[in-house]
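Reading through the structure tokens given below for one structure.
One protein chain omitted, others in place.
Note that the chains are named A, B and C in the order they appear, and that numbering of residues resets to 1 at the start of each chain.
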Amino acid sequence: MSVMNMARALNDALAVALAEDERVVLLGEDIGRTGGVFRVTDGLQERFGEHRVVDTPVAESGIVGAAFGMAVAGLRPVVEIQFLGFSYPAYDQIVSHVGRIRNRSNHRFTAPMVIRIPFGGGIGAAEHHSESSEAIYAHTPGIKVVAPGTPAAAKGLLLAAIEDPDPVVFLEPIRVYRAIKEEVPEGRYTFPIGVAEVVRAGSDVTLVAYGAMLRDALQAAGALEGDGVSAEVIDLRTLAPLDAATVVASAQKTGRVVAISEGHRTVGIASEIAALVQERALYSLLAPVERVTGWDTVVPLKRTERHHIPGVGRIVAAVRRTLED
Amino acid sequence: MSVMNMARALNDALAVALAEDERVVLLGEDIGRTGGVFRVTDGLQERFGEHRVVDTPVAESGIVGAAFGMAVAGLRPVVEIQFLGFSYPAYDQIVSHVGRIRNRSNHRFTAPMVIRIPFGGGIGAAEHHSESSEAIYAHTPGIKVVAPGTPAAAKGLLLAAIEDPDPVVFLEPIRVYRAIKEEVPEGRYTFPIGVAEVVRAGSDVTLVAYGAMLRDALQAAGALEGDGVSAEVIDLRTLAPLDAATVVASAQKTGRVVAISEGHRTVGIASEIAALVQERALYSLLAPVERVTGWDTVVPLKRTERHHIPGVGRIVAAVRRTLED
Amino acid sequence: MEPVRILDLDGRLLGESPLGVEEIRRLFAAMVTARAYDHKASALQLQGRLATYAQFEGQEAVQVGGAAALRPDDWLVATYRDAAAMWMQGYPWDGLFLGRMGDERGGSPPPGVNVLPPSITVGAHMIHAVGLGWAERLRGSDRVAMTFFGDGATSEGDFHEAMNFAGVYRTPTVFVCENNGWAISMSRDRQTASETIAQKADAYGMPGVLVDGNDLLAMFAVARDAVGRARRGEGATLIEALTHRMGAHTTADDAGRYRAEDTLDEWRLRDPVDRVRRHLQATEAWSEAWEHDVVSTAAAEIEAAVARAEGLAPFGPGAAFDRTYARPTTDLEAQRTALLRDLGGEG
Partner (left out) sequence: MEPVRILDLDGRLLGESPLGVEEIRRLFAAMVTARAYDHKASALQLQGRLATYAQFEGQEAVQVGGAAALRPDDWLVATYRDAAAMWMQGYPWDGLFLGRMGDERGGSPPPGVNVLPPSITVGAHMIHAVGLGWAERLRGSDRVAMTFFGDGATSEGDFHEAMNFAGVYRTPTVFVCENNGWAISMSRDRQTASETIAQKADAYGMPGVLVDGNDLLAMFAVARDAVGRARRGEGATLIEALTHRMGAHTTADDAGRYRAEDTLDEWRLRDPVDRVRRHLQATEAWSEAWEHDVVSTAAAEIEAAVARAEGLAPFGPGAAFDRTYARPTTDLEAQRTALLRDLGGEG
């Protein structure tokens, strides 16, 4: 065990995978000598060589497409796309090929690969650098979508993603990379994909969150406790396949749900949570499921970005509304 | 007035727009001499010339990107992408540029353009030709998403889309192109974007549908009438911005909603309908909103496609469940 | 740039043959068999037994000659129009029929056949060949990957990225552009303003070769050289094979809308099968009886494949849930249950 931030924990996971499994290859823009935009691959090229940690031309579709070919040939490529907004040129490769080859070939060919992508805002970055469009990947058959919120989960989930027989889009919350430190076990361990975790137990309301919003959800729960409101917090961890059972069980217990996502509101992850909860727990609901999300606008630039990303205030306000109903 | 199918009605709308507004330009693969895969642009190149009805190389990102430049320069391009699955290489242009230039430039530049795309399955087509991924575009800020279900609405909405000051993704239901005929008014007229229509009044349950599923919804309503169940049917027509008011008003009246979409289930259009209804009409609901959708799998090929696309049977079964609850 | 040519239109050798007579006879038979498949598929489509079908008549030499240069364990990544090449590399005819019947098992060749299911998205698959070959190189194998694509496909951005990666990493990739003159209704000269497609190789620091794609021997020779370079670690090659699509784009297309019938006359004279037959006739390695035999063997092989494909019962209703992940997720299992419940309700 040692205390580390999420960027370090992910680096550690990649080092473990590279060391233990020679099929693992890393590809991405600037992941070698600079160690990637967020330094997640720091030192790995030096340690494992240019053939296993590959700096690529600026061509996201090409990176994903080449990695797809490698995966079909039996390697375990782990791609880094610099920001979620730059995954869009690779959208066709991800949706039409990475997510489909198993179905297209009735299991004859498969593409076990991981596409790591920093996502979300909060650092006042330039246009296209603060995307939270995970919903579009969660809507895509044949891929799994993982979004850890803490260092230990990040490492365990990344190792699970690399082991997974199916392709995984692995979303890393940018503003968490260096913001949280915690004990992270040494060596190989995995967290199961598709399993959400109740990270704080409560009885009055359920807060469902993932990625960077997990922190805000926990802070909101803390604030609410002061007011005598007991909030349960669920860390989704995997967005597809969604762990509906854990969410629904909590909703049945508390009767109130606030679904939190930094992504756009319409047809977003929070919409899915609301749809699932009303579907399976309607008669337990004491109030409508509240969605606390980014708005249906482009993420504003630095000067006004804070009004877009939901914060503790908006979560607490939403909880209050569920209590009023 | 004359009776025509949807392909003809759309052709008529394009002819009207080309004749009346010299800023209108059509671009797409094979739209000229062959009149497009579905013959929607039949005869238009002959009538309006090669400079206004432009056959392009096979490059969807290029087509959309060039049309974007044209729109910024003041033209009104109408692009045809051959199938929804082939819009994916243009995804970045659509999401990062077409949908954003107004926001990026604070209204200084705009991209009033239409991207016409046939969508949906049901004709036993090849892989990638039966997509119903409209949810991903409905999730995208800055663009509108329209999906008519009938010839008259198709013409009126397409003319509205071409006039619209903002970009519109215009989805045309493949299996409806030639399947339905109805009276279509001559010349220019528009149907408002963002407005759903109650196409059949009822009191027991609300069926919300769009595109090709509208027909099935209406047939289901007919079948249910025989059993004494009165179903209201809403034709959404626009998926973004969604006409929540019309849906919610109906839900409040009937207390039961079945949201129908051929797209994948998770984080789909039906999820959004369910989220909205529970948000604004929870206490009117007599049963959970039922989602009747395509599954979270790739659309199966011809031999088993019918099990993927929801039909009248699945709609009726869902209605029965809402009545049992 | 003059295309490489070894056989003239009358089947006379213009240079040294890269193949012995027995091999030429074998590849002639392969072209005849491929044409039998092509005709059969068109016929089945007319009868409603196949979905839309993309004919390749006229392009047999590109595909047969190109794929003949591969080793059985090499990779092949091709398109909807490349059944002949895929079959050459081990993909069974019944799998090819099955795919066109709309059955996912058509995308699943037997173990050991390193051929991906045909790419339907234009342009996206060439980079897959780059990745496949690169992976082989990384693990020390000398397998190469060959990819076929059309003239239209060269307009897609993914063609560019694939070529660029192949150039930068010197991957063992053979790019075969089957320039058949058309991309649906778009003629080659309006697809790109470059005089040839072969010259595009220069933009990627890669050799580009122009070849008469209706000349089996020339096609084999340039493919063999390119495969050799790739196998020796000398990097990728772009081959532009000049050929022609004698049929419509697919059985759903009406080529009369954009192509004058008489433009085909010249290409009929260049028919790749006829040309090799003339060559064999001159060298007395051909007899009517032998060709008759080849044709009837081919017909039987194709008929047997149709029977096997049509004999396979369709998937049950829930099968898609089993094909999506290695194991269906809880949610997919729930969806399967819902489907079966509703089907029961219908039945």
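The rule is simple: a contact is a pair of C-beta atoms (placed from the backbone, for glycine too) under 8 Å apart; a residue touches a chain by one contact, two chains touch by 3 or more.
Remember, it's a predicted structure, so these values are computed and weren't measured experimentally.
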Touched by the hidden chain, restricted to displayed chains: A, B, C
Sole contact to the chain not displayed, among C:63, C:155 or C:243: C:155
Contact with the hidden chain (one of A:30, A:163 or A:279): A:30
Residue, one of B:123, B:244, B:286 or B:323, that touches the chain absent here: B:244
Contacts of subunit A with the absent chain, listed as residue ranges: 29-30, 32-35, 55-62, 85-86, 89, 124-129, 265-266, 295-298, 300-305, 307-308, 311, 313-314, 316-318, 320
Residue numbers in subunit C that touch the chain omitted from display: 155-161, 164, 167-168, 170, 190-195, 199-200, 202-206
Absent-chain interface as seen on subunit B, which is shown: 25, 51-52, 56-57, 59, 61-62, 65-75, 89, 92-93, 96-97, 101-110, 141-142, 144, 165-166, 194, 241-242, 244-245
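Simple rule for what comes next: only the chains that are shown with their structure count from here on.
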Most widely separated chain from subunit A, with each centre as the mean of CA atoms: C
Subunit B-subunit C separation of Cα centroids, rounded to whole Å: 36
Whole-Å gap between the CA centroids of subunit A and subunit C: 40
Gap in Å, rounded to a whole number, between the CA centres of subunit B and subunit A: 30
Residues of subunit C touching at least two other chains: 104, 121, 124, 157-158, 320, 323-324, 331-332
Multi-partner residues of subunit B (each touching 2 or more other chains): 61, 85, 89, 127-128, 266, 296-298
